[in-house]
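All protein chains of the complex are present and in place, except for one that has been dropped.
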Amino acid sequence: MQKIFCPQLLQALVDSNQESFAGYGMDSYCAQAAEKIKEACHCPEAEIFFLSGGTQTNQVVIDSLLTSYEGVIAAETGHVSTHEAGAIEFTGHKVVTLPSHQGKIQAAELAAYVDNFYHDGNHDHMVFPGMVYISHPTEYGTLYTKEELTVISDVCRQYQLPLFIDGARLGYGLAAKETEVDLPTIAALSDVFYIGGTKMGAFIGEAVVFTKQNTPKHFVTTVKQHGALLAKGWLIGVQFDRFFTDNLYFEIGEHAIKMAEQLKDILREKGYRFYLESPTNQQFIIIENAKLATLGEVLAYSFWEKYDDTHTVIRLATSWSTTQEDIDKLREVL
Amino acid sequence: MQKIFCPQLLQALVDSNQESFAGYGMDSYCAQAAEKIKEACHCPEAEIFFLSGGTQTNQVVIDSLLTSYEGVIAAETGHVSTHEAGAIEFTGHKVVTLPSHQGKIQAAELAAYVDNFYHDGNHDHMVFPGMVYISHPTEYGTLYTKEELTVISDVCRQYQLPLFIDGARLGYGLAAKETEVDLPTIAALSDVFYIGGTKMGAFIGEAVVFTKQNTPKHFVTTVKQHGALLAKGWLIGVQFDRFFTDNLYFEIGEHAIKMAEQLKDILREKGYRFYLESPTNQQFIIIENAKLATLGEVLAYSFWEKYDDTHTVIRLATSWSTTQEDIDKLREVL
Amino acid sequence: MQKIFCPQLLQALVDSNQESFAGYGMDSYCAQAAEKIKEACHCPEAEIFFLSGGTQTNQVVIDSLLTSYEGVIAAETGHVSTHEAGAIEFTGHKVVTLPSHQGKIQAAELAAYVDNFYHDGNHDHMVFPGMVYISHPTEYGTLYTKEELTVISDVCRQYQLPLFIDGARLGYGLAAKETEVDLPTIAALSDVFYIGGTKMGAFIGEAVVFTKQNTPKHFVTTVKQHGALLAKGWLIGVQFDRFFTDNLYFEIGEHAIKMAEQLKDILREKGYRFYLESPTNQQFIIIENAKLATLGEVLAYSFWEKYDDTHTVIRLATSWSTTQEDIDKLREVL
Partner (left out) sequence: MQKIFCPQLLQALVDSNQESFAGYGMDSYCAQAAEKIKEACHCPEAEIFFLSGGTQTNQVVIDSLLTSYEGVIAAETGHVSTHEAGAIEFTGHKVVTLPSHQGKIQAAELAAYVDNFYHDGNHDHMVFPGMVYISHPTEYGTLYTKEELTVISDVCRQYQLPLFIDGARLGYGLAAKETEVDLPTIAALSDVFYIGGTKMGAFIGEAVVFTKQNTPKHFVTTVKQHGALLAKGWLIGVQFDRFFTDNLYFEIGEHAIKMAEQLKDILREKGYRFYLESPTNQQFIIIENAKLATLGEVLAYSFWEKYDDTHTVIRLATSWSTTQEDIDKLREVL
């Protein structure tokens, strides 16, 4: 079950409801939100666009950056590779996968792939690598270190491949303990990224940031063509304006991480088996299938993937809406 | 400039914000809203899905119903033919156009088109007609009479072409003076239609209604693939549940029509030249280009289309948010 | 019924069959043919590619030149608009149609369309004009004069729209009486065009000529991706090399025109009713439906289109294979 909308965002919407706005994202709230985002990213020349949902955002951004003979490189476990019902292929592009190392790609394997491609005598009959997609946090909650991101960014630059960072849960990634990756780092090292709103307490909304004066030509028309242009764009502008006022976005992230750290302690204490070590709000544990039903009576979890014939990996997540009481209750029932 | 969100819908959102919900439209509000819609349509076996925006809805519904060699038949002036940046073609389908008669297609011309197609010796090398798309009200605010809709529906049935009715402004059409077309009629005569929410005061949202137990297989996956599946679907469910409680949807329509009738009177009194006779909330008048700038200082209008080298057709619209004061003020300034 | 392959081309294939060739069009015959074509076009910097069939060629060329938000402008009667089973839309692009004047578009209407587009306040939500497609001869056998082509070319240049000329029957157009349009003219005025082989006596094959050093990047990969890259490309290279040796291509055209002129005389003498005046190898006449069956016993014709409820337009065509005897026989039976 999903949780309620973040009350501050709802309040912002209520407060804005006395005014009139231009449509299609041309309103003052979208403009204000864009300014605040540019400032938070230390990226004064960025261009920002608001879309609705991770799959839609990935689909539109990737298709707008690739020519028809190009594909996008992503981890085998990347959202675009697994849980978008083929949204990328739907627009005509192949998702070329690299091995996933706890959800992350490795710069050396990326470089090797591209290098081998150009040395492959058959490459004119193959899909050209056109850009690189990574998620931060990854689909497994893991984070790239600043060094890892930097090396990947360098490889992308060397091979002239735009780097696109999916930040569906970016706020949680920025707030994790011991991460050196902040918003300006994300903006500096990528060519385009998005700041997730939906998973951070918004009703709906992701902010796409083109960081290098590289917005594709006529991007709004492309968005419209992909069925992604919201008439009442300020719905998202209001929320992102509130997110980036008084550090709300970062506080939400910090809160969820605080709760997640407690959750991890509880799971450890109770002897649960972790699928991997995740420093952010999503935790993945391995449960015996026989115990899934009972567990489901006391705990809201998501099926993640099959582990083996008798075990399943499930996902537990904290978010902006997890309360201390929720955590305390979990301590009792687990 | 767009107007504010309908306050009752905003309140419904505030009220619902204490609860938890399932995602992707599987929540109780979407379920409730669906039941209310089925009842209002007198269509107990209908299946309802909530999407975001007219272009997206048209794109997903049409693509889900057509095979690759089929195209959709629409008026030359249809939304899918003109203002969707090629969203339909983007999914691989041709929009085959019929002459527009004040925004409407004619059953006889539709039948002639399909009949000629099957008698055309070359038709195996042509796009097959796969379905019919009409808007009610049309893009010009005009309405089909019950007889006109019935005949079109009969032709569609005869040629086994699903009939899809775009109801972006349906509420205004249902409330127009002297229309015999009500919601049950729309449901009975079509194979699928959508009830527009965004233009009726919602933040976002359209309700797609498959009326004949004809929901395409795995429709949710198709929606996801098209980037159209909202994570927090209850955002739309809450609004449609409120729309269809205590006749709010119909009242909104009636209010806008009442304002529109006054607006028409004012325009007539002041000697403005109508482009055509529209019985709904959108009014189209012809203005000398030289006067557009001055007019724009006192009136919020939309550019519609070029009329001739010295005149433009502009669009004025009332909506759920037009107040009596707005109308009174218009009387003064026009 | 189609006619036999042009014997000189078959002989060229037999003669070449003792050698070995590189695949995918990288062979010496394709190279030779390309040189001869460049020379015949007076276009030393042209780049030539060999594809198979008009629909495929149009589909690949158009898709390779357009971005996703762009469509192609063509006559309502253009091949891409009517008889390609939606091949252009299949690749995601809209075919925007202009009125057909005996099969031809008019430069003034083209300019007006593009000009109105950029002055349309809604154009960000519409398909951008991306290129212009015309056929020479047109689908109705008519020809553009040199002046007409020049003006169209100028308009295209003014609006930065690549001009693509479909030359499926180009040889017949070049040989028509009183035309000033020769191959160098076609090459100079267009950005890309193709020289039809299939309808000029080849087994298969069209030669695409990019005239302005404007071959899209990685065009061969795009061709492969569209399923259009022939493994044994020299099959087409051999034929075009023979076409452009000793003026065979032009002689074929002249022969067919000579036969066509006789056919026109016969039809005129016998009192047949012409649908329009065509100076090339295709002739369109109007026949009473009641007489179609009887006519079909003595004459091989193609259904073209319905004229009215009691008449049909049929198409008669001469080609490289029409003999004097065929014409003489026609004189007797018609």
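Going by the order they are written in, the chains are A, B and C; count residues from 1 in each one.
Basically, a contact is a pair of C-beta atoms (placed from the backbone, for glycine too) under 8 Å apart; a residue touches a chain by one contact, two chains touch by 3 or more.
This is a predicted model, so every value here is computed, not measured.
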Among the chains presented, those that the missing one touches: A, B, C
Sole contact to the chain not displayed, among C:L230, C:I257 or C:I314: C:L230
Touching residue (missing chain; options B:H125, B:K212, B:K258 or B:K306): B:H125
Options B:N17, B:Q32, B:S68 or B:Q102, residue touching the unrepresented chain: B:S68
Full-complex contact with the absent chain, from C:A31, C:A112, C:I204 or C:L334: C:I204
Interface with the unshown chain - residue positions in chain C: 1-5, 7, 10, 13-14, 17-23, 27, 52-57, 59-60, 84-87, 90, 198-199, 203-204, 221-222, 224-232, 234-235
Residues of chain A in contact with the chain not shown: 68-69, 71, 82-86, 89-95, 116, 119-122, 124-127, 302-303, 305-306
Touching residues on chain B - with respect to the absent chain: 63-64, 67-69, 92, 124-126, 128, 217-218, 220-222, 224-225, 229
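Everything below uses one rule, namely that only the chains that are shown with their structure count from here on.
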Chain contact graph, described as a line, ring, star, complete graph or other shape: complete
Closest chain to the centre of mass proxy, which here is the mean CA position: B
Centre-to-centre distance between chain B and chain A (centres being mean Cα positions), rounded to whole Å: 33
Geometric centre distance via CA averages, chain C-chain B, whole Å: 41
For chain A paired with chain C, centre-to-centre distance based on mean C-alpha positions, whole Å: 49
Sites on chain C at which at least two other chains make contact: 68-69, 92, 124-126
